[in-house]
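The other protein chains are all here in position, but one chain of the complex has been omitted.
After this line comes subunit A, so read on.
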Amino acid sequence: MSQAVPTSPPKLRPNESFLGQALRRFRRHKLAQAGLVVLILLALMAIFAPALTPYTFDGQDPALLGQPTPPSLKHPMGTDQLGRDNATRILYGARVSLLVGLSSALVATLLGTLIGALSGFYGGWIDTALMRFTDMVLSIPVLPLVIALSGFLRPSLGLLVLIIGGLGWMSTARLVRSQFLSLRSREYVEASRALGGSNARIMFRHILPNALGPIVVSTTLAVGGAILLESALSFFGLGVQPPTPTWGNLLNGSSDWLETAPWLAAFPGLFILITVLSVNFLGDGLRDALDPRL
């Protein structure tokens, strides 16, 4: 697919480094920069959550027990039925949601890169075996399987990351394989081999850095997918369990109050939407910047 946000065709400028070019292309993509700023702000908010709010995520105000209260000056996003400050819970929820999203995408990328690199570099039966396996996992309806596994295992945070990442590496594997296939016969690979470079050295020191652009792009987009998946699982009560707040399980708790307190459901979802939207814009900008073949 070609780039999603239209940009004018690049002019040729000689004597510019790859990174310089990438940076210039990225700076043209205003939405990607906006996305990056929003993500940095969100990350800072998540990291400094305790300093940003006078409440704790499970601290209850006995005076507000029983009914959710609407947004007010003291509680800008209201409180839930247990008298807990909603804004604080969303702030702390950002920690888990962002962490799970990032680490799942990293797990998927590491797995996919390893499988794709071995497959593309060695070819032959290794390639055949690994790609058949990839085809197999690609033929499974992944979302139902992830839901079933989470339902069975009631996973901890780490296991949840492994489940989401472990079923999301296939497109990266195919991407990295095709990169390795096209790069493995380049002259610098021959040169390294002639100098006695080991296979591992050629794969990870010479070929991988040249394939990094598309990998970075696909990792970025995978973060968005992982955040959506985690929030869907937690929304169904299958992901991260309360009292640890995540955006998904905050939504789960709020669906009973749609009639009387719709703001409880509105805010966590808005945060998910804004985060994933920013990730996708950033990914699109990175694609324009790092993947110039399009």
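As a convention for this text, a residue touches a chain if its C-beta (ideal position, glycine included) is under 8 Å from a C-beta of that chain, and two chains touch if they have at least 3 such contacts; residues count from 1.
The rule we apply is simple: contacts and distances are computed from a predicted model.
*Asks:* I notice the complex is incomplete. Of the names "NAD(P)/FAD-dependent oxidoreductase", "Menaquinol:cytochrome c reductase cytochrome b subunit", "PTS sugar transporter subunit IIB" or "Dipeptide transport system permease protein DppB", which is the UniProt protein name for the chain that's not shown?
*Replies:* UniProt protein name of the non-displayed chain: "Dipeptide transport system permease protein DppB".
*Asks:* Which of A:L149, A:I207 or A:L286 sits in contact with the chain that's absent?
*Replies:* Here the residue in touch with the unshown chain is A:L149.
*Asks:* Which positions on subunit A touch the chain that was left off?
*Replies:* With respect to the unshown chain, the touching residues of subunit A are 1-2, 4-6, 31, 132-133, 135-145, 147-149, 151-153, 224, 228, 231-232, 235-236, 251, 255, 258-259, 262, 265-266, 268-269, 272-273, 276-277, 279-281, 284.
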